[in-house]
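Omission of a single protein chain aside, the complex is shown with its protein chains in their original locations.
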Amino acid sequence: MKAQRVEMFVCPSATPADTSGLQKLADAGKIKPDTLVALVGKTEGTGAHDDWGRIWADAALREWTAKFLDVSKDEVAKHVIFVLSGGCPGVITPHIAAITREWVEVADRRQGDEKRLVVGRAGSDAISPEEVGRMGMIRKVATATHEAMKDAALSDPKDVHLVMVKVPGLTTASIKDAESRGKTVVSHDLTFGPEGAGVYANDAAALGVAMALGEVPESKLADDVVRRNWDLYSEVAMTSSGGEKRHGEVVVFGNSAGSASPLRIGHSVTRDFIDAEGVRNALRAAGLQFKDGLPDEKDLDRLVHVFAKSVIPGSDQVRGHRITLLDDVHAYEIGKALGGMLVASVTGRTTNYVSGGERNSHQGPPGGNIVAAVVRAES
Amino acid sequence: MKAQRVEMFVCPSATPADTSGLQKLADAGKIKPDTLVALVGKTEGTGAHDDWGRIWADAALREWTAKFLDVSKDEVAKHVIFVLSGGCPGVITPHIAAITREWVEVADRRQGDEKRLVVGRAGSDAISPEEVGRMGMIRKVATATHEAMKDAALSDPKDVHLVMVKVPGLTTASIKDAESRGKTVVSHDLTFGPEGAGVYANDAAALGVAMALGEVPESKLADDVVRRNWDLYSEVAMTSSGGEKRHGEVVVFGNSAGSASPLRIGHSVTRDFIDAEGVRNALRAAGLQFKDGLPDEKDLDRLVHVFAKSVIPGSDQVRGHRITLLDDVHAYEIGKALGGMLVASVTGRTTNYVSGGERNSHQGPPGGNIVAAVVRAES
Amino acid sequence: MKAQRVEMFVCPSATPADTSGLQKLADAGKIKPDTLVALVGKTEGTGAHDDWGRIWADAALREWTAKFLDVSKDEVAKHVIFVLSGGCPGVITPHIAAITREWVEVADRRQGDEKRLVVGRAGSDAISPEEVGRMGMIRKVATATHEAMKDAALSDPKDVHLVMVKVPGLTTASIKDAESRGKTVVSHDLTFGPEGAGVYANDAAALGVAMALGEVPESKLADDVVRRNWDLYSEVAMTSSGGEKRHGEVVVFGNSAGSASPLRIGHSVTRDFIDAEGVRNALRAAGLQFKDGLPDEKDLDRLVHVFAKSVIPGSDQVRGHRITLLDDVHAYEIGKALGGMLVASVTGRTTNYVSGGERNSHQGPPGGNIVAAVVRAES
Partner (left out) sequence: MKAQRVEMFVCPSATPADTSGLQKLADAGKIKPDTLVALVGKTEGTGAHDDWGRIWADAALREWTAKFLDVSKDEVAKHVIFVLSGGCPGVITPHIAAITREWVEVADRRQGDEKRLVVGRAGSDAISPEEVGRMGMIRKVATATHEAMKDAALSDPKDVHLVMVKVPGLTTASIKDAESRGKTVVSHDLTFGPEGAGVYANDAAALGVAMALGEVPESKLADDVVRRNWDLYSEVAMTSSGGEKRHGEVVVFGNSAGSASPLRIGHSVTRDFIDAEGVRNALRAAGLQFKDGLPDEKDLDRLVHVFAKSVIPGSDQVRGHRITLLDDVHAYEIGKALGGMLVASVTGRTTNYVSGGERNSHQGPPGGNIVAAVVRAES
């Protein structure tokens, strides 16, 4: 029978346009045109809307991938999903993780075997501007999440440990379009501020994942819970939005008994902004069963990658004491940097995928954040 | 016989001018006009040269203390040393630690008793502008450190775990003064950039402590090692500088068998910017002998306070991977914030004293930072 | 008969807490406890919500004024209106303008006399959280504006050239209060971002002035025009908001034939962000009838003060070319700084009152800004 075999390779980037790590993987035969399914990375730059580091990285990676796949640049998105998160403040090393999936023949289904990493992807139906940040988006992302699970051959939501989603945001043009048709939009604020269209889009996408996985019942969902009822959230959704997109894209990572991968994924959530134990729990969930509270270097050698959010808490209290982060004009950058430190202080390395900086989110519980870890199984 | 009894009380501040925590301590009789020896705190604000949060805090605390001691504002400095570090980015709660010292009658010297916290202070001779950041400052700080040790009744440098120093920096006026007398100054850059007068002053002060404690032999010290030879450093000096000062001020914290304090101090250094184990080592050094790698909540209940530096590394490599912090226009703020996270992720609280943000320092080893912890002894 | 005599004195500030300029005015008898009606100033600091420079300035000025008036600090607001605008980026000199009003006996009404400066003030009814940024606030500010005009003895809106308004904003607490009573609030965003409660409050206040002065007919006003229909605006309203307030405060400046002041006020609006001619037009409107396009130094000697807004345009086009200011993470500070330069390049001095930085406003026309000038009449 055929089984998925998923691999993940982390390449540090010397500049935003550095494709040399990918080229080496290609030259070594580790990634192939027909196995490469996603590039997920952190790019250096401001992390803002007009982060030219991220935009240049996207252009350079897309050009490299087009050549690698021998397709036109416009066709790349059909074959490989790009998730580039801009901004590497502090101790986040700019890097690209290449994810491959191939189908291998396995002798037979092995009873009692450990579940291993699988990946699946799907695009959503077109999402109109008036649906952004609202039930329309929630439902379409939920549907796409189901399809991506199917593509990954995952049926039990408990086996899903990370869902990366990209959805359309709003732009001046798309707002004008919606309003010309007599529709309203969720916000006129195009920033990532607390009432910004970008965070509404991200949060509706997260609730879409939560709905698909049964983390939140559909009956509790409505336009007006988005960014209002923080008790509704997903523990596995990492979402982003961009004005230029018209469809959602979903990549699901989970573990399956039918996988022939050498990797496993697990996840956890931090209980608050300084909860290093939450990060360690994600490592444990992925299969690093370290003793004495702390992973040792041999344990950490098996750690392939960590994906973490670093959403700023909505409250100015951490364990009963006031912090001033919410009033900081650089909160977005500092919030992301702090998540990078929390993860690096546990993993002992700086090549972690940490995105965030926004205030409050349905990605993870109030005050806490999602952490997913991919670990190489002990042979 | 008489013995020192030192206490330390940490009061979170609601605003820079908040003296209510101190007033409560005064009302409860915990701090008295003749026992209060130092106020050491983190104040919210930009952390920059013209940080009005810090400047306002200084004015408000000085006014409160003058009333409390019943002396004029100008006299306060003779009785109580103020060390206010501006900037609480991220997860650093603004707070003031009040340190008291009283002399209590103890029955007798108890053989084999654990050493306990003592504190001592001293002022240096006047430091001229041409001495700032050079051997003149190094020697005067070294002398004052010896005097502060004497005041603390400490003779063995190994018993010294934290030396806080404030020295004069340079100003436009003091540079003009020096040059009018035919002298040169160490830098015309009044910023805290890598060639700024402020960091030269801080680093000469740190080398002064290192000389006093024998961490660096005097024979290796010279004007041109300051901010050049990073192999010379103190593991216990936390220094700051201000243009308005003419003398250095030194506060020494150590452990002594002759102390009747309920507290102990210890210190360690982190080996690099993400080294949480270095923070845990400081807790261990102070007497928290936690098992299984991590302190539990009962252990942490005994932790009174942590003092840590968060100097940015001079290299852009952390454990073999590139970080972009050195190129970040907000590196000063982010560097400080990251140290706050590293400490908070270990102590489980945000009321830690963490100063820093500058690049490279003789305060701690290259890439690493100093952490000192004060712990309540088990009764 | 009795006539108003209004004077205005501009004192540069050496620090946020500098009251020496006011003290000199007091010592010289230029300001008296019963003539001081307002202190309007620019304070150095971040200009942000938690700008400790502004907050310290407020505390220090209030303390000074309480002593000067011989009233308690809490009573100061009943006698003297404080308008402190934080942030002096670029070429804006921190300063305080003291405004005095006394009643002098004049022989008789002089036919054909030039109108001169008068000032009037009024408080509004309490404004509830659910009214902030909505019709409730608009109407209450309109009523208070009418009362302040009456206090100034101004009846014709054309004689009104500057209306400074302070209104309540929203806070976490006031939002909770409103929602606990089943009410909604205009925004949950407590920033000054484009959907922030602060700008909604400022803009409703501006529309209240516009309604009072007939610049916008009441029939065109409704909750949903605030920050939506930019064609509705005032040409004389400069407004600010603060969470701690419960009432609005209004100060009206205008010219009246019944005034015995040596000063005149005038205003104009710039047509776009780089329109220096708009600034010159304000000077002309106040009575500087310079020839040859540019005021000479003798003309400018008669200029007492300029009050200008520097609201960032809502569009990224200035005279047909794209600017990147709207995407700039420091747009708030830079936008304010640019207004300061535009004014200083015309007035030849840096002690101008320039507030702003927010994006889009009903204070002035789309893309343009309000400028008011006070000039000493030729004797």
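In order of appearance the chains are A, B and C, and numbering begins at 1 in each one.
One rule holds for everything that comes next: contacts are C-beta pairs under 8 Å (C-beta built on N, C-alpha and C of every residue); 3 or more make two chains touch, one makes a residue touch a chain.
Since this is a predicted model, take the numbers as computed values, not measurements.
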Visible chains in contact with the missing one: A, B, C
Residue touching the undisplayed chain, where the options are C:100, C:128, C:350 or C:369: C:350
Of C:92, C:265 or C:374, the one touching the omitted chain in the full complex: C:92
Those residues of chain A which, in the complete complex, touch the missing chain: 15-17, 44-46, 50-53, 55-56, 59
Residue numbers in chain C that touch the chain omitted from display: 12, 14, 44, 88-94, 273-276, 291-294, 318-319, 321-325, 328, 330, 333-335, 337-338, 341-342, 344-346, 348-351
Positions on chain B contacted by the hidden chain, ascending: 46, 48-50, 187-191, 193-196, 227-228, 324, 327, 329, 332
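Just so it is clear, only the chains that are shown with their structure count from here on.
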Between chain C and chain B, distance of the C-alpha-averaged centres to the nearest whole Å: 44
Chain A-chain C separation of Cα centroids, rounded to whole Å: 47
Of all residues in chain C, the ones touching two or more other chains: 46, 50
